[in-house]
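Excluded from the complex is one protein chain; the other protein chains are retained at their positions.
Order as written gives the chain letters A and B; numbering starts at 1 within each chain.
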Amino acid sequence: MSKKESNGKLRQIFSASRSEFLVRIPLFLCAFLAFFSVLLIFLFILKESIPAISCLGLRNLFFSTTWRPNVSNPRAGSYGMLAFLSGTLMTTFFAMIIGAPLGIGTAIFIDQVAPPKIREITRRGIELLAGIPSVIIGWFGLTLLVPFLAHITGSSGYGIAPASLVLAIMVLPTITTLGTEGLKAVPAELKEASVAMGATRWQTIYKIIIPAAKESLIVSTILGMGRAIGETMAVQMVIGNARQLAFSPLERTSTLTSRIVTDMGEATSVFRSALYAQALALLILAMCLILLVRFVTRSREVTT
Amino acid sequence: MMEKKIAIDSLNMNYGSFRAIEDVTLDILSRHITALIGPSGCGKSTLIRCLNRMNDLIDGVRVEGRVLLDGDNIYEPTYDAITLRRRVGMVFQRPNPFPKSIYENVAYGPKLTGMRGKDELDYIVEESLKKAALWDEVKTNLRESGLNLSGGQQQRLCIARVIAVQPEVILFDEPCSAIDPVATQLIEDLMAELKKNYTIVIVTHNMQQAARISDYTAFMLVERQGEPGRMIEYGDTNAMFTNPKDERTERYITGRFG
Partner (left out) sequence: MDERKSDRLATLVFWIFGALTILVLGFIVVQILVRGIATAFKPSFFLGKPEAIKAGGGVLPMIISTLYLVALTMVISLPLSVGAAVYLSEFAKDGLIVKFIRFSLDSLATLPSIVFGLFGMTLFCIYLRWGYCLIAGALTLSILNLPVFLRSTEEALKLVPITYREASMSLGASRWTTTRKVVIPSAMPGIITATILPIGRIMGESAAIIYTTGLFIRNIPLSPVDTAAPLAGYIWYAQSEAMVPDYKSVVDGGAALLLVMVLVVFLLARYLGKRFQNKSHAGK
C-alpha cells in the first residue's frame, strides 16, 4: 500500500476509501476478539460442565456439601461444591473486612493526607504490591502466616484465616488504585469551599470528599471482591485444601478456585466435569459483580 | 476613626523556587470594600488567598512577611488556620455549591462547629439566605439540590453559606466572572449591603466593577514575565480612577495594557 501511495496524490485519494474498508475489517476483528473470547470461554466451560450437571443434577452439584470423588469410578462419587462456595464467600468476606478499610484508607491517605514525597512512595509501593506474583505471596503466607497462626492458636494454622489475610493483601492494590482515581476525580473546588469555611481536613474528607467519591469507592470495593473470589494459587497454598465445610476461620477447607487447582491433575470424567462446573460458578459470580458495578455506575462509563 | 482590619506587611509568596508576589504592604479597612485589580497573572488571586491561608493546601508554598488580622499575625506557627477561615470567609470564582440540598449547603458551616439544634439551624439558614438576597427565590424548595439553581443563584448560595459561619471578613475571588450581567448586578448590590457588617476584599479583572463598588483599590502588576507580582498603587478608589499617581496604573485603567 505504501508503494501505491508514493505514486501520486490522486491515486492515494482514489485508493483511500477502499483501503479504509480493507483495514477496518481486521481492526474490527481485533476489537471483536474480546467479545468472541468471552463467548468462547463461557461456551467451553458450560459445555464441559454439562456431563456433571446432567449426571448429578443441579441440586447435588451446587447445593450439596458432600465432595467425595471416586478416582477409579468417577460416576460413583459425590461432587457437591457448596462447601467450597462457602469457602470462597467466607475468605472473600473476611478479606474485604480487612482489605476494604485498609485499601480505602490508604487511598484517602494518598489523595488527601500524605505530603508529596510520601504520596509518591506510597503510590509506587501499591503499584509494586499489585505486581508481586501470587505464588510469592502464597509462599510468604505458607512459611510465615501459617506457622504464626499455628503458634498463637494451637491449630494447624491452615484455613480461612490465613487465606483471608493473604487475600486482604492482594485486594489492597486493586481497591487503593481505583479508590485513588475516584478521589482524584472529586472537583478541587468542593474541597476548597469546605476548607475555606473552616472545616478541618477530616470534616472535609467525610462530609464532602467521601460522599462525592462514594460511587467509585463502592466500585473499587466490588472489583476488589472480584479479585478475592478469583485468586487461586496463594489461597491454595494456605487454606489447607480440605474437602469439608468450615465453620470457624481456623478450620481447613477449600475455595472453588483452590479445589480446581488441587484436583484437576487427577480428575477424569464426571469428576473433571464437576470441576468445570465450579469454574462455571466462578464465572457466574464474576458476571454478577460486573452487573453490580454496572448498576452502581449506571449511566457512567467505567472500564476496568 | 478608620479601623484597620487586616494589615499586610512586606508579604512575599513563593511556589517552590518561583516567587509569585513580592513585598506587598497593604492595610484593609474594616467595613469597607477593598478591590484588588490588575492584569491576569499579576498575583491578585494569590494575594487574596494568603488572607485566609488557602495557599496552605498547595504543596511547596512558602510565605514570608506578616498578615495581621486584628493585630495578630496569621502566619505565626501557633495561629490556628481553622479559626482564621471561620473569621475570614471566601467566595470563589466559579460558584461551587456542595452537591447537597440548599439547606444543607448553608447549614454546612454551623454544623462544622457542632451546632445540631434544628430550630437554631433553621434560623441561621433563613437569616443567611435573606442576607444573601436568595431567600425569596428558594424558601419553598430548600430541600432541592443546590446544583439545580442558576449560576447567579448558586453564587448567592455560596455567599449565604459563608455568611452562615458569621465571618468578619469576606473575600471575593472574581465572584462575577462566571455569571451573567443581571446576576452580577444583584451580587454587586448585595456587596454594597454586606459592607455595613463585613469587611470585604474583592479580586476583579473588571475595572468598572472595581470603580462601581469599592471604596479602596489596589493595583498589582507583573512588569516583566517571570518576575513576581508587585503592588503598584493603593488608595481611594475615586482618586485612583480619576487621577492615578503612577503612570503604570494610568496605562492599565485607560486600557493600554492587560
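Here, a residue touches a chain if its C-beta (ideal position, glycine included) is under 8 Å from a C-beta of that chain, and two chains touch if they have at least 3 such contacts.
What you see is a predicted model, and the numbers here were worked out from it, not measured in a lab.
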Contacting the left-out chain in the complete assembly, out of A:80, A:182, A:226 or A:240: A:226
Candidate in contact with the missing chain, chosen from A:133, A:147 or A:187: A:133
Per the touch definition above, residue among B:112, B:129 or B:159 touching the missing chain: B:112
Chain A, residues in touch with the chain not shown (by the definition above): 5, 9, 12-13, 16-17, 19-20, 23-24, 26-35, 37-41, 44-45, 48, 101-102, 105-106, 108-110, 112-114, 118, 121-122, 124-129, 131-140, 142-144, 169, 172, 176, 200-203, 205-206, 223, 226, 229-233, 236-237, 257, 260-261, 264, 275-276, 279, 282-283, 286-287, 289-290, 293, 301-304
Absent-chain interface as seen on chain B, which is shown: 82, 112-114
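Convention: only the chains that are shown with their structure count from here on.
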Approximate Å spacing (C-alpha centroids) for the pair chain A, chain B: 49
Chain B - residues contacting chain A, complex: 52, 54, 57, 59-60, 82-86, 89-90, 92, 94, 96-99, 108-109, 112-113, 158, 161-162, 165
Contacting residues of chain A [partner chain B, same complex]: 115-116, 187, 189-200, 203, 207-208, 211-212
